[in-house]
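So that we are looking at the same thing, I have put the structure below in structure tokens.
One protein chain omitted, others in place.
Labels run A, B and C following the written order; every chain starts at residue 1.
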Amino acid sequence: MSRPRVAVVVFPGTWSDRDFMHVAGLLDWEARRVWHLDTDLGDPDAVVLPGGFAHGDYLRTGAIARFSPVMRAVESFAAAGGAVLGSCNGFQVLTEAGTLPGVLLRNDHLEFRCDWQPLRVERNTGPWLGGLSEGETISLPISHGEGRYYAEAAVLDELEASGRVVLRYADASGAVVPEANPNGSLRSIAGIVNERGNVLGLMPHPERAAEAEVGGTDGLRLLRSLDAWLVAQPALAERRL
Amino acid sequence: MTIAAPAERHGLTEAEYERVVAALGREPNPVELGMFGAMWSEHCAYKHSRPLLGLLPTRGERVLVGPGENAGAIDIGDGLAVVFKVESHNHPSAVEPYQGAATGVGGIIRDIFTMGARPIALLNSLRFGPLDPLEDASGRTDAAAATRNRYLLGGVVAGIAGYGNCIGIPDVGGEIGFDASYNGNPLVNAMCVGIARHDEITLARAAGPGNALLLVGASTGRDGIQGASFASASLGEDRDERRPAVQVGNPFLEKLLMEACLELSRSDAVVAMQDLGAAGLTCALAEVSARGGCGAEVDLDLVPRREPRMTPYEVLLSESQERMLIVVRAGREAEVRATFDRYELHAATIGRVIAEPVVRARFAGSVVCEVPGRALTNDAPRYTPPAAPPADLAVRRGERLDDLAAQIPSASTLLELLASPNARSRRPIWRRYDHMNGTNTVVGPGAGDAALLRVKGTSVAIALALDGPGRIGALDPRLAGAAAVVEGAINVACSGAAPIGFTNCLNFASPEEPAGYWQLAEAVAGMAEACRTLGVPIVSGNVSLYNETPDGPILPTPVVGTVGLLRDRAGAVPMRWSAGDAIWLLGEPAWDAAALSASELAWRRRRFGGEPQLDVGAAARLVRLLGRLAAERLAAGAHDASVGGLGVALARLAIASSLGAVVTLPPGAAPFPSASLFGERAGRVLVAVRPAVEAALSAAAAEAGVAAFRLGSAGSD
Amino acid sequence: MRWQADVHVRLRPGIADPEGQTIARGLRSLGFETVSDVRAGKLLRLAFEAPERISAEAAVAEMCRRLLANPVMETADWELRAEETTAVGVGA
Partner (left out) sequence: MRWQADVHVRLRPGIADPEGQTIARGLRSLGFETVSDVRAGKLLRLAFEAPERISAEAAVAEMCRRLLANPVMETADWELRAEETTAVGVGA
């Protein structure tokens, strides 16, 4: 199969696009930046919404970004079942846009937190998690001031029941305990997927964990999941012939 | 027109006023007087420090740009340069810690991208008064002062984090210290490091009459008017009246400015770039034109404003943040403007470069100022005031510490030092900074003596450290200057890198007091000597004077930023030992009682005197040896002794390695065991060595003329 | 006609408010021991134009709905006044 074509969405205050582009090189993806004012994603196989402070994160993270012209294209791409990854600020934008439920509030300790964080992989379905094993503990950097996942109890129950809570903050042994929760997220939620499972939102930064030299490679494994998923999508494969 | 202000108001003395009249050949008008007041302030003109700075070595084979531009630049091979500078924002942080620190970070980042370099790292050096009255052995900190210090620390760290995290530049290291002399006068020094291709380095020299002057970024408000003169006065009781409108940073806007300017630095449509900092538009116009040997003519009506009814004086001296002056080749404005448009930035053409070497501004049709750029910059007065050591210095230096030094060290003393504010873990600070953005951080904060950043696309890493000298300055400011340089060089050398350049920030009290000027002069001389001995130049820096409150001056605090180069980062040396490693101490031993002077232990025991020492020549040999040990893969781990001496350094290695060690100090340490274990004399490094190469290590040390002692081995519980 | 609206954005009851809690703790440690609760919210003063009060009200409501508050966690109410007059109306 040809190289995955990945659109990396760039809002004015986005910065992880540069790191995603670097990792795309390691993964041999054909990645392209798409400016937030563009209305056309350029027919990609997957879309990434990277970390940053889209519009300075003034008012609320992602509040203004969700109205950017590019978001209409992202939403219809997602609605059509395309693979979408929102990391950190990208996750915040997706919740503001209503593509994913809930909201990310200020960390319970009120501080920004940057660290390596163990995560338990709860589900390994969908485009982004297939390369991981259920129940395994991976380590990815977190770097955010507003990552406290919140949703009403009924929404949380529905997420749990449908297996859409895919990543939880854990300790090094994989135990999901309050002490390992870096921001006060309800039910230690670090990542969720939409109903169809094609859209993943997570607070951690997989693109920062792609080389041993800078601390780890679990992020590379996560991102590489896309390749196999694309091959397994008959509709996509056909389109790409 | 503005109200006529007396020369006094602008901080100029009568003699300086006469000098202005002589430079202009006439009386200045009120606007011009305000411009001179700001430009001839200590902050902009370096009146008391410029003659001293001449002592610093600034040249070297690798130096591409030395002092005088927005930042220094040094060649690191592969057609790349490292561009860096450190700057203070002490006074603004004392008034509004969050915004003061945030705008300090914003300012130093602008200095780097103005040069056409992409910022890849920030570091910060901080000083505060004690957070708890019980932590102040000098007894000068009451509960209210401690509460204020906690508020300042919280605000400053949040401000550094707020700006750096938002703009997306990792903060990879720094240092922090506490002493009662910083009560109410914290120090906030921020360093920024960027990488540029040689051919994209952009200087701030206007040229080509007819070229356009573009003002880009934030609109202009009444922010920080007279900020330069504020920064040049002590934080006295009248500081409320002096207080300029607090500047508020906008890292989001600066991100856009940065991306646009970096894109433009690759275009030949841009002749020069200059950021607007202290003294705002006045300083930017004066500096670009003076550097370029030409002039500038602007129409102040074209400056986008945030507030109504601003006077020409206010427009010329506003310190609104996130603004850049861009000199654009005539006829290419549309193209440059299109780039700024793409980043949703407003760019206004406010004037032109002219051949005549003056800064001329119009407002509502008439000329409101016409001043030679050089008069505002190069012709500022220079002073060499009287210098004299503090009257009680000889007495304090005469204090003997033998009794303390002879005490048998106890585990509880070690624990006390490890937990002391000046030595305890900095994790609560650095985990609030994004230190991984850009995925270049090979060694981040807390993991080594220096941060190590890879340069993508090369085999190279650069090592970064920012260091101040602790309390030595109270007893020997010359040594303090030297110690800051030596500590920086050793910190980068511990990671295997060779130091290639320094930047510095001189934080001192009033130079108008003989003791204050003496401290400044001594420290600069000590820095200069140490740089010469190491053969490493200083390529940029900043001076912050008048750091004092009614309670007294701060400790002399020369802060040094060090950049090291590691050609092959696969050979980086970690701060760690492994089971079975032999542990060696390299460097001149400090087994004498004087090694305790100015140490954390002595201070905690209310022993504030003594005669600190440092053998800079030996330290330079050690730095070179460490480079060789890394290159030959002889060192498996390294860490230098600093606060808390060898004792704390050993404990830190044990913690970092999750593995203990058994060590025995050599017989020479016996007479003064506490000094040997807790003395803080710089120039000593602990090295972990695989047993197979111990002989090679000791031969290399002997050859380098570096003293070496085998202390024990790791892993034997 | 020019209008000024003071929009108050508050966290929904029941949502944890660590910022408010921290301020409450700070106040108590400063000696204001009776402070039992603090809730932190946002205050936004908007200046805009609209032909008449009814359309001004509608505009503010719409701005709140679309951007200023996220209904998952926040509520908004406002005070609207015509500039250069003192009439005050309260909406929600």
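Here is the rule we use: a contact is a pair of C-beta atoms (placed from the backbone, for glycine too) under 8 Å apart; a residue touches a chain by one contact, two chains touch by 3 or more.
Keep in mind it's a predicted model, so treat the numbers as computed, not measured.
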Touch with the omitted chain, as defined above, among B:245, B:348, B:387 or B:631: B:245
- line: Of C:16, C:46 or C:82, the residue that touches the missing chain is C:46
Statement: Of B:24, B:95 or B:406, the residue that touches the missing chain is B:95
Message: Even though one chain is hidden, which residues of chain B still touch it in the full complex?
response: 95-96, 99, 218, 221-223, 243, 245-250, 252-253, 306-307, 320-321
Message: Need a quick check: the contact residues on chain A for the chain that isn't drawn.
response: 55-56, 58-59, 63-64, 67
Query: What residue numbers in chain C mark contact with the hidden partner chain?
result: 6, 8-10, 20, 23-24, 26-27, 30, 32, 34-50, 59, 62-63, 66-68
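The criterion applied here is as follows: only the chains that are shown with their structure count from here on.
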Query: In whole angstrom, how far does the Cα centroid of chain A sit from the Cα centroid of chain B?
result: 37
